[in-house]
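One structure coming up, written as structure tokens, with questions to follow.
With one protein chain removed, the remaining protein chains of the complex are shown where they sit.
In order of appearance the chains are A, B and C, and numbering begins at 1 in each one.
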Amino acid sequence: MFLDAIKQFLRYSQKKSLWVFHVNTGSCNGCDIEILALFSSKYDAERFGIKLVGSPKHADILLVTGPVTTKSRDPLLRAYDMMPKPKAVVSVGVCSLSGGVFAKSYNVLGPVDNFIPVHVYVGGCSAHPNMILEGILRAAQILCEEEELWSF
Amino acid sequence: MFLGFSVGVLFLGALISALFYRINSPKFHGSLAFLTSAVALYFLNLTFFEFIKAGEFSWHLPLFRWIRDFINLDLIFKANGLNLFFALFGAYVSVGINLYAIKYMTHEKEGFGRFYAFIQLFIGSYLGLTLSENLFWSYVFFELTGLCSYQLIAFWYQSDLSSFSAKKAFLMTHIAGYGFLLGALVFTLSPDPKVYQDLILAGVLIAVLAKSVQWPLYTWIPYAMNAPTPVSALLHAACLVKCGVYLLFKFYLLLGGFPEFWKNLLIYLGMFSSLMGVLFALKQADVKKLLAYHTVSQIGYMVSGIGLGTSLGLASSLFHTLNHALFKGLLFLVAGILQQATHTRDLSLMGGLASKLPKTTVLYLIGAASISGIPGFNGFVSKWMFYQAAIEANHPLAAALGLFISTLTTLSFIKVLDTAFLGKLDEKNKQLSEKPFYLMITGGIILAIPCVVFGLFPQIAITFLINPALSLLNLREVNISFYQLPTVLIGALFILFLGLGILIYFTWLKPKEIIKETEVFKGGEDEPVFNPTADDFVADIENRLANFYKKADPDQYLLKICSFIEGLILKVYTTVKKLEQIWSKPC
Amino acid sequence: MEFLKDLFLYPGFLFGFVLGGLLEGFKRKLKARMQLRKGPPVTQPFYDLSKLLLKNITKPYRISSFTYLLIPFVPTAALLVGLLIMPYPFYQEKSSFSFDLILIFYLTELPLLSQIIFGYFSNSPYGMIGAARAGQMFFYYNGVFIMVITTLCLLEGPPYSFCLKSIAEAWDPLDVLIKILTIPFFVFSVLAKLKLNPFSIPDAEAEILKGPLTEASGVALALFKLNYLLELAIFGSLFAFFYLPVLKTSPTIGLILILLGAFFLFFIFALVENATARLRLSQFSALYLKFLIPLATLILVITWVFKNW
Partner (left out) sequence: MNRSQRFVLPIGPIHIALEEPIQLKLETEGNIVKNVQLKIGYVHRAIEFLLANRDFYQGIIVVERVCGICSHSHPTCFVQALEQIAGIEVPLRARYLRTLIGELERIHSHLLNTAIACEILGFKTLFVRCMNARENIKDLMEGITGHRGNYAFNTIGGVRKDLVEDEIHEVKKSLDSLEPEIFQLIETVLSNSTLISRTKGIGVLTYQDAVDLSVVGPVARASGVDLDLRKDVAMPGAAYEFLEFEKVIEKDGDVLSRIKVRLLEMIESFKIIKQILKDLPKGPILTKKFVPIPKGIGISRWEAPRGGLIYYCITDGTDIPYRVKIRAPSFVNIYALNRILINQDVADVTIISGSIDPCFSCMQR
């Protein structure tokens, strides 16, 4: 009973504290600067406890922008592997959803969900900051609800 | 009686080693030295128990009776608080280091007889110096220690560097001898030493500066590091460099206190050389030289503590002398292990050794925590006593400097820990194993145990070792109940054990589920990691203080003075020669 | 059982944790407000910490997991002891050390030392650079901090001693003047000690990510964060003890004064953080070595002369 209450609180705190790690796998920069714009006064992602962190070992949510190119595949997989467990992936922008206009290029291997499991898709070219924010919050919902993401 | 034995057995051992120098076995000579020092320690302990029971007593050996009317040359060993204190820790440290040396010296090919003869001779003469009541014999023993140091530094006498270092050390410590001689002569010959105490103290001060490596005469000690490590540990960390401190205490006893001017001089000279030592230590990349400069800095605390003149100050000085012998000896032993394991003394070429030498790392951590004054180890207690004494004696600058130097000490030992023990393991050290070093580690453990024990229960050392010396010096006994707050102590232990329990649960009972091994994050690519060198660790400080380092090295000024004197003598010589020519010119 | 209450409730864990967390949250909120943002809730540090407790650990290969967790844990214990030896109101009769300030000084060094060790231990290149930077900063700001605490120790007495209580009880006009003189030095050294903005050199996100903590994750990172919060609580209340008449009044008002002092200190920190860019290490060392350390030493000497006159 008591333990359950603690568990509930911890899960709730997972929803309130979201540390985001951003990987660019070959995006055109459009989505990246929109992610940066999240931290301006207008969108102010910090009010939801969202923080951009520098090391994947601290991260809860992986933001991926851009189609996966040949050379950036390994860094993406490494970064995903390094994230500790309750983790979710948000793919931002139409290129990371499907490849976008670059889908037929020889150097683009495909969308992000060919390589790592993606929990939330945010469309748009480039995605609007509000939508990115919404995507991150949905990922937080998934993080605190889905049982298999929790190891204990 | 036992007093004489304890010194005599070491001289006997030295004689045996010298006579059987042809037996080219490190085991034989090493065990002999270990045995003799252990026997000496045993005898000293017997004496100590007797001293505690019955109070002061002395052992008298009449010598050179025919000259007695002129000067008293009897060999007198006296067991009082001060003498026994210095003798006991010297003997204790030498036991540990001799045990260590048995294994260490097996790497050599020859010269075991020579080495151990001089080691035993050194321990004997150090004990003789500390126990002797007669100043003449003290002087003889004092010079003998210097001679042994010369011989031991020049152990690899074929190498130019070693012989040069030995000569340098010998010359500089010889200056100390003259200072001591001056002090002793004035003291014995003058009817009232109080009148000439300035002269006496000047002599003693020179002895202290040169022998106890204080500014500006410490320049021989970095060179002395070219000796084998047991020598560095025993002579240049534990015993030889304490001779000067011992002399200060002895003259404090003989003169019954120092005048105000000398006290202040000692405080600030001690703190100044301490600061110089630690600043030079910060930039060293050679592990033994770094330790050598720390010897300079730590002895500064002792000299400064004597200068404070209060009972807490002298107690801190005495306690720090003891502690320094223990932890610095230990650190040198660790440095020796590192040197033998990696065949280099350069910190930059080591790295990641903690995974291969875990026991050595623990020993190092104990030594480093002690010297940098982490609470719970002995260095903290003596340093704390020093700060408290300094601020009580209204010398806040000394207290502040002491604290500051302590943080710098911490920094330089963190540097050693990081660059040598942590980081990435070097390719050539992959095959390293700790097995061959077990005997050496045992020697280190002998020195490490008191570090922890005195850190947690400093009352033991203070009641049994320091208070007798203080009462001899006519000072109030100090009484530290160090951890007087049961809440804090119980709380600390409680947190520690609770936390350790949780950690063990996390790491050993549940590792599969929650701990996952991945690569190090290097920006996503798999790049090789190189260790930053020891210089990188303090690059900014080195840059910032580059001018200081260039100007503050006293060696260059000493050389200038020497060449000036040389020029003077040359001038006198040529003038005399000219005069002679004029004289002897046939008219 | 009395000690359990002391340890976990009032001056110990819970008090330090809550005070530190609120200070951090307050600072973040204030900074956000100054940047015309809404900012995270004040309780954000607690959410961060409790989330980290539940996360898994991803540690580098070939590293002992026990040591991985032990390195951040040791300073936690040390800081709790540090909280216990401070003369907080309602508790002070149990903590009459004559050298508590030195012990606090040494104990608050430990979190940084553990970070330096962790940086190298984790084999991360960013960690190593960050550790080296933290180590070099340690050299400079401690000089100032030591001078400040030694100056303050000269206030009450003679006999002088490194005692927090005697500083907190020194309220002569001359003492107040000297105390006011030392405030900027205290603020500067604590800013550097807590790695706040103009001196956030060891964990400069822009070049070396999180510095020594780059490889910390899960519980290890939570412990580091906890250490940080406890440090905030200790330095906040140190500020109150030094510069506010905490022990001169009744315990209740004293406690309120402690909280006020701590929050005021962090208000200053938020202002400074918002108006400055991060300095380079060489600029930092020039600032400290050329200005702050000599000035702090000068104040110490002047105080000494005044007191002996």
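Rule of thumb we're sticking to: a contact is a pair of C-beta atoms (placed from the backbone, for glycine too) under 8 Å apart; a residue touches a chain by one contact, two chains touch by 3 or more.
Every value quoted in this text rests on a predicted model; they were computed, and no experiment measured them.
Undergrad: For the chain that's been dropped from view, list the shown partners it touches.
TA: Across all of the complex, the chain we cannot see touches A, B, C.
Undergrad: Pick out which of C:P198, C:G236 or C:G261 touches the chain that's been left out of the picture.
TA: C:P198
Undergrad: Pick out which of A:G54, A:P111 or A:G135 touches the chain that's been left out of the picture.
TA: That would be A:G54, which touches the missing chain.
Undergrad: Can you list where chain B touches the absent chain?
TA: Those residues of chain B that touch the unshown chain are 348, 522-525, 527-533, 535-536, 539-540, 542-543.
Undergrad: Give me the chain C residues in contact with the hidden chain, please.
TA: Where chain C meets the chain not shown: residues 31, 34-37, 125-126, 128-129, 197-198, 200-201, 204-209, 273-283.
Undergrad: May I ask you to list the residues on chain A that touch the chain which is not drawn?
TA: Here the touching residues of chain A are 22-34, 36-37, 39-42, 52-54, 56, 66-67, 69, 71-72, 75, 79, 100-102, 104-108, 125-126, 128.
The rule we apply is simple: only the chains that are shown with their structure count from here on.
Undergrad: What is the distance, in whole Å, between the centres of chain A and chain C, each centre taken as the mean of its C-alpha atoms?
TA: Using C-alpha averages as centres, the distance is 34 Å.
Undergrad: Find the geometric centre of each of chain A and chain B from their Cα atoms only, then give the gap between the two centres in Å, rounded to an integer.
TA: 58
Undergrad: Touching two or more other chains, which residues of chain C qualify?
TA: Those would be 56-58, 209, 214-215, 218.
Undergrad: Among all residues of chain A, which ones touch two or more of the remaining chains?
TA: Correct list: 55, 57, 82, 84-85, 151.
Undergrad: Residues of chain B touching chain C in their complex?
TA: Contact set of chain B toward chain C: 282, 355, 373-375, 380, 384, 387-388, 391-392, 394, 396-397, 399-400, 403-404, 407-408, 410-411, 414-415, 417-419, 422-424, 484-488, 490-492, 494-496, 499-500, 503-504, 506-508, 511, 514-522, 527, 529-532, 536-541, 543-544.
Undergrad: Report the residues of chain A in contact with chain C in the complex, numbered from low to high.
TA: Going through chain A, the ones touching chain C are 9-11, 13-14, 16-17, 19, 41, 44, 46-49, 53-55, 57-58, 60, 82-86, 150-151.
Undergrad: Name, in rising order, each residue of chain A that touches chain B in their complex.
TA: Residues in contact with chain B: 23, 55-57, 74-76, 78-79, 81-82, 84-85, 151-152.
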